[in-house]
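For this view, one protein chain was removed and the others were kept in their places.
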Amino acid sequence: MLKELLKRVPQVFMPALAGVVCFSLPAMADEPTASQALFVVNNTWMLVAAFLVFVMHLGFATLESGLTRSKNTVNILFKNVLIVAIGLLTYAIGGFNLMYPGDAWIIGKWLGFAGFGIAAPEGAAGLIGYADGHYTYWTDFIFQAMFAATAATIVSGAVAERIKLHSFLIFSVIFVGLVYPFVGSWKWGGGWLDVKGFYDFAGSTLVHSVGGWGALAGVIVLGPRLGKYVKGVSKAIPGHSMPLATIGVFLLWLGWFGFNGGSVLSADPGPVSLVFVTTSLAAAAGIIGAMITSEIVQKKPDLSMVLNGALAGLVGITAGADTVSVMSAIIIGIVAGILVVISVIFIDSKLKLDDPVGALSVHLVCGIWGTLAVGIFSINPEHSFMTQLIGVIAYGVVCFPAAFIIFSILKATMGIRVSEKEEYQGLDISEHGMEAYAGFQIFTNE
Amino acid sequence: MLKELLKRVPQVFMPALAGVVCFSLPAMADEPTASQALFVVNNTWMLVAAFLVFVMHLGFATLESGLTRSKNTVNILFKNVLIVAIGLLTYAIGGFNLMYPGDAWIIGKWLGFAGFGIAAPEGAAGLIGYADGHYTYWTDFIFQAMFAATAATIVSGAVAERIKLHSFLIFSVIFVGLVYPFVGSWKWGGGWLDVKGFYDFAGSTLVHSVGGWGALAGVIVLGPRLGKYVKGVSKAIPGHSMPLATIGVFLLWLGWFGFNGGSVLSADPGPVSLVFVTTSLAAAAGIIGAMITSEIVQKKPDLSMVLNGALAGLVGITAGADTVSVMSAIIIGIVAGILVVISVIFIDSKLKLDDPVGALSVHLVCGIWGTLAVGIFSINPEHSFMTQLIGVIAYGVVCFPAAFIIFSILKATMGIRVSEKEEYQGLDISEHGMEAYAGFQIFTNE
Partner (left out) sequence: MLKELLKRVPQVFMPALAGVVCFSLPAMADEPTASQALFVVNNTWMLVAAFLVFVMHLGFATLESGLTRSKNTVNILFKNVLIVAIGLLTYAIGGFNLMYPGDAWIIGKWLGFAGFGIAAPEGAAGLIGYADGHYTYWTDFIFQAMFAATAATIVSGAVAERIKLHSFLIFSVIFVGLVYPFVGSWKWGGGWLDVKGFYDFAGSTLVHSVGGWGALAGVIVLGPRLGKYVKGVSKAIPGHSMPLATIGVFLLWLGWFGFNGGSVLSADPGPVSLVFVTTSLAAAAGIIGAMITSEIVQKKPDLSMVLNGALAGLVGITAGADTVSVMSAIIIGIVAGILVVISVIFIDSKLKLDDPVGALSVHLVCGIWGTLAVGIFSINPEHSFMTQLIGVIAYGVVCFPAAFIIFSILKATMGIRVSEKEEYQGLDISEHGMEAYAGFQIFTNE
């Protein structure tokens, strides 16, 4: 009785789960065709790519907590766990249909995916018809949803160690649920920039610089951490665990095989394997570029710079990973590695913007570099430097103000910064009532 | 000479390794069929799923050591490494054939897999004949063996910080080698519960609550850690590394893509991709459910609760991941997230059962919830709440007493609990003669 009643509840929202059935191969057991076999491979690869992008969230969690102080570790981990949840759920409820509106979308579709109206597009015909027969509707969602959540995570590192938890979470909901899919649709949803010929293979701009603009707004509205700038001089605040930071970079690189490799949107051997090569060599070149620059500028081989160099190369290659040669990938990576070291120092000591993990340099500066690099190195003659520049500017012009306004409204209403006392004490105790490393004796000098 | 002799040794046990050859595609190089291509994809996906389930063991190792004290870290890591070895080897020697007896099994088959009698079923015909042509005999083994080892790992967290190493290892051998495959065969081996219509897609009951019942028996027989209950009041004993615990949860989630995704037993795009979506959204909803409950009940956003919320959602969706809608998955996850917080507090402060990592709440309570949820939310009209309830009870009625008896016999013979002095000192020094963090200054307050 109760069972019957409860069973009906979700079905009110989702008339039928025909989708589950319709996507199954109709004749899998009997006499499959090569076309069906290819569909299964493509779909499997896209799901592998999805779980690799999921790994990036662990990468961000470990990188960001490693590069900050132990008194704020629980807070950073908490934010990174919550962002995955928020990213997936907001994307399910609205973002998915907002970003990929299809031919014509209506308000009903907006709330469609999570079960409030439609099951799957076009019923049984969806098998071959959906995504050019490469993968299912569910695969499309989970891959894109894992992507979406990364944009907000980029922000979390830059605003670490001083932002209020709940304010940040509200920002994330709005940023992932509205801003990211709205501007994303310009290109990946077939919008005006796509029509114009703008190219961003896997998101140097659509993901990384979008996150970077959000981070920039957050850093400006929040201001620097206490004790970061003493009499106008920048003071280094070292992270508490280089092993955690290094684990983070390796996991991000691992995830990037899915981030870029999955952006081929099929398992087509040529492009996917080329993307693996360009992605890896750009990361490797970023490491070398950052190491040499670090040795020249800082007179020592700095591990955090080298780690950021790997990420810089990865962000840099993301826009053009399928359309540049191996040698071009190496050049893009080296330049990104050089850029990241110089810009970390410049942003910190000249602009006096306090970005604890270097997210602005990695994601914004190298995201822009990677997008422009498509206009320089692409073998596709249709890619133009000017169009790429227009795209870069368009995203900045919308995302930065949007994030700035959201943060400013939050600041004016519920506040976005913890009190001085809480910041000194650390957010772990003040916001969460617990320590990250119970029992360990740790100096919290300042 | 010696070589010839030694070469013969293993062949006595394994007459021929025909299996290696017979599973290879007979005409791969010449003119493959679409059927063969599908076989290769399905098999590849199942192997990917197997390595993802392997990742769960690292997830448990890091989660459990993160949530306990640094003086017992080596011990926990040791147990988790050994359990993988024990799980794989006992499953090879006996469990595999015990759990999946086929049409009729004899004692010879029991010891069959590891090479003591048979090579592979049905020779060359095994290619298409085995597992509906979805994967090979070896793939079946490795996927199932990785699964089996998880049931014992669940126990290890609950009995942490006080159990004797060797007693636990003996328990694990019996539990993984006999109890788990015996009760598993009721459903997955085509036994009486399967006939009855009981449904447990990937093991909310068969793996998680089986492990949970074992954990409950262990916790009761062992008693609480020293200093846990002072004058009847529960005292919090915080874990020593929240980064380790968080890494653990992310890795468990990652592994769940294989645990649930592989339980489709093929790469069939519809069900596998739906399972990815329901699994992820249930975990996300578990996080939100736990966070809200934690903020209401504990008046602060507790990271360990949120981490357990993710696991709760994952355990909860496991029984029905392929048979519920997206919206139902979200509801199942939220309820699991709420349940885990309430039950952790209830078990700890009311029942006074000392479960250092919350394994009872995550695996037993949410395993039961997930199994019953199939009876509520499944779109398959054949799934019934009553049958699910019967299954839940049947597993409890057998597994709890079985584990209780094993632990009690071990207690009466070799003892299961370390001495008070050893417990105060920590198991790392007393059982292993080494520290987890040499050089670090750590307070071991109590």
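Letters A and B mark the chains in the order given here, with residues in each chain numbered from 1 onward.
Note that in this section a residue touches a chain if its C-beta (ideal position, glycine included) is under 8 Å from a C-beta of that chain, and two chains touch if they have at least 3 such contacts.
Every value quoted in this text rests on a predicted model; they were computed, and no experiment measured them.
Enquirer: Would you mind spotting which of A:56, A:93, A:173 or A:247 touches the chain that isn't drawn?
Expert: If we include the chain that is not displayed, A:247 is the one touching it.
Enquirer: Of A:158, A:267, A:336 or A:394, which residue touches the hidden chain?
Expert: Missing-chain contact among the listed residues: A:267.
Enquirer: Out of B:41, B:67, B:319 or B:399, which is the one that touches the chain we can't see?
Expert: Per the contact definition at the top, the residue touching the missing chain is B:41.
Enquirer: Which parts of chain A face the unshown chain closely enough to count as touching?
Expert: The missing chain touches chain A at positions 34-35, 37-38, 41-42, 44-45, 48, 52, 69-70, 132, 238-243, 246-247, 249-251, 253-254, 257, 261, 266-274, 276-277, 280-281, 283-285, 287-288, 291, 300-304, 306-307, 310, 322-328, 330-331, 375-379, 384-385, 440-445.
Enquirer: If the missing chain were put back, which residues of chain B would it touch?
Expert: Against the left-out chain, chain B lists 3, 6-7, 9-11, 13-14, 16-17, 19-25, 28-29, 31-34, 36-37, 39-41, 43-44, 47-48, 50-51, 54-55, 57-58, 61-62, 65, 73-74, 77-78, 80-82, 84-86, 88-89, 92, 113-116, 135-139, 141-142, 145, 165, 241, 244, 247, 431-441.
Keep in mind that, in the parts below, only the chains that are shown with their structure count from here on.
Enquirer: Using mean CA coordinates as chain centres, what's the gap between chain A and chain B in Å?
Expert: 31
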